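Shown here: the complex without one of its protein chains, the others still in place.
Let's look at subunit A:
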């Protein structure tokens, strides 16, 4: 019945669990991530080292930003929604992006995407996506019945509406314009705009610092609204701040690599399993590292084993979707 009493020194730190201590788990994940990144950067370079290295470095930068944004965004999103199977894409972030790109092509023609790429477009795009979230959130929480579930539901419905509108507009495009557009709407790590990287990296860094400062507060949010409030956490304010940060992260990731639905889910799920704890101080870095391993390691394998370098995000989304379904069926409940 009773568990063996542990010495005071051991009980004073983190609760004792089977298996490796969390520091070792993080170190292993860190080592694997570094190995994937180095292998991707340096192995099998043919021809000019400088050309290949520079190109790969840009791509690794993109991967880092995308892994960070999706992993951190999803873990935080799951915490504030009290649900371990949701990803921020349920809020319709991606469909806002898709609609914007589709509208651009539909109104100005296929050439517009390449011409308008640049800082102003990235900033406008981000502001629109963040503005969309804040509008939705502000509107719902100004009412008395505002709850996170109503917010999610409205997000889902609006996302569907935007997607249908995009689909309709895409039917009206000429095949060549549609071709240009669809290249934008699939994840594309290899052809990410390098000019976006400094800003996206800076945004991730700032968001990362803010989230890190709140890592313990995020833990209390896992106890639910009432228990968190009892512990002195301003629940509504934390939710607003977190949703704002998530929309920033997802906007950055989407602008760089296109919409992704299941990548964040996979990193978060694996992170919880690998960490063996719910504490954000472990789960957040773990999710980022797993994301980086998946992207850098995956790209390395795709390029040099399967000779299909452009397919990584498609494969990740496919496998992620399969894992998602398997997870749902195994759990048998939402």
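Note that in this section a residue touches a chain if its C-beta (ideal position, glycine included) is under 8 Å from a C-beta of that chain, and two chains touch if they have at least 3 such contacts; residues count from 1.
As a convention for this text, contacts and distances are computed from a predicted model.
Its record in UniProt calls the unshown chain "Iron ABC transporter ATP-binding protein", which is the match among "Iron ABC transporter ATP-binding protein", "Cytochrome c7-like domain-containing protein", "Anti-sigma-W factor RsiW" or "Ascorbate-specific PTS system EIIC component".
Contact with the chain not shown here comes from a single listed residue; of A:222, A:301 or A:319, that residue is A:222.
One of A:55, A:149, A:278 or A:331 touches the chain omitted from the figure, and that residue is A:278. If you put the missing chain back, the residues of subunit A touching it would be 1-3, 5-6, 11-12, 15-16, 78-79, 82-84, 215-217, 219-220, 222-224, 226-227, 229-234, 278.
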